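Every protein chain except one is present and positioned as in the full complex.
So, chain A:
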Amino acid sequence: MTTLTLAKALNEGLRRSMEDDSKVLVMGEDVGKLGGVFRVTDGLQKDFGEDRVIDTPLAESGIIGTAIGLALRGYRPVCEIQFDGFVFPAVNQIITQLAKMPLRSLGALKLPVVVRIPCGGGIGAVEHHSESPEAYFTHTAGLRVVACSNPADGYSMIQEAIRADDPIIFFEPKRRYWDKSEVDLTATGLPLDQARVARPGADITLLAYGPMVKTCLEAAAAAAEDSRDIEVIDLRSLNPLDMGVVAESVKRTGRCVVVHEAPVFTGFGAELAARITEQCFYHLESPVLRVGGFSTPYPPSRLEEYYLPDLDRVLDAVDRAFTY
C-alpha cells in the first residue's frame, strides 16, 4: 500500500493505463509540460511523448470531436476538460455524437473515450470553476457517468474507465485532489459500476458521490457521538446506478438523505428519490430528503460556504428525517 493524493492516484492510474495499452492517449489544454492545472497528468508527456500526451488548441469542442475521430481509428483517448464550467462548448459533440454514434452504427462502432472533468466547488474560484454538471450527462443516454471520491477509487476507476468500451464522463472532485489515503497499486479489475458502503450504519442511509462522500462521512462521525448510526454509500457510478446496494441499505435503515453539490431541483437526487420510493416504499419511515445547491448559479466564492452542503446541513436533514 502507498499513500497518495487523489491527484497523484489518478496520475498513477493514467500512467499504468498508458503502459498497458499503447492506444491510450491523453489530450487536453495544458496537459503536457504543465501537467494540467491540477497536475493530474504531471510527467506523462515527458515519459510517453507528445504523440501520446497532446497539448491541444484551446477549443473544447475540438478536444471531444477529435477524440471521437481518434477513437474511430482505434485509439482510447482520455480527454481533460480543464474545469467543469468549460465543458459546455464541448456539449454538442458529447451529446449529439459521442453518446449516439455507437447506436447510429447499430453497434459496429465503439467509442472508448473518457472525458475527465474536475468538478465541484470549495476552492475559492471565480465563475465557471466550481460547478457540478453531472445531471446534464446522466440525462444523456449513451454515456456512462462516474464520480470518484478518494485516491484508491481514483486509481482503479480511471483504469477501468479507460478499459471500458463506452464513452464515460469521469468526474473528479477538485477540492479533494490533495486529500491522501492508502492506495493498493497492484489492485486491478474493480468493477466500475458498483456502489460502495463507505461506512456501515443502521439508522439512516446517506447517499453521496464525489466531493460529498467525505462531507457525509464527517457528518456520520459527528452523529455517532450522539449515538446516531449513519450508513454512508458512495455511489461511484451515476449511470448506470447500482440500485441493489442502495435499496438493500434503505430497506434496512428505513430513512435516506441524498447529498450533492448540484442544485436540488431536477438534480440527480430526484432520480434517486423516485427510485427509492418505487423500490422501498413499504420500508420507508420518512420521505427521501435531499441536500444540495440552491436553484441559483454557483455563487461568488465569498458565498460558497452558504451554498455548499456542509456537515450542519447534512445533519439538519438527518434530524428532519427522524421527525416523521
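In this section, a contact is a pair of C-beta atoms (placed from the backbone, for glycine too) under 8 Å apart; a residue touches a chain by one contact, two chains touch by 3 or more; residues count from 1.
Here, contacts and distances are computed from a predicted model.
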item	value
Name per UniProt, for the chain absent here [options: "Cytochrome c-type biogenesis protein", "ABC transporter permease", "Pyruvate dehydrogenase E1 component subunit alpha" or "MnhB domain-containing protein"]	"Pyruvate dehydrogenase E1 component subunit alpha"
Contact residue for the chain not shown (choose from A:Phe48, A:Tyr209 or A:Tyr307)	A:Tyr307
Which residue of A:Gly35, A:Pro151 or A:Gly269 touches the chain not shown here	A:Gly35
Listed residues A:Gly62, A:Pro133 or A:Pro287, member touching the removed chain	A:Gly62
Chain A residues touching the omitted chain (full complex)	29-30, 32-35, 37, 55-59, 61-62, 85-86, 88-89, 124-128, 265, 294-297, 299-304, 306-307, 312-313, 316
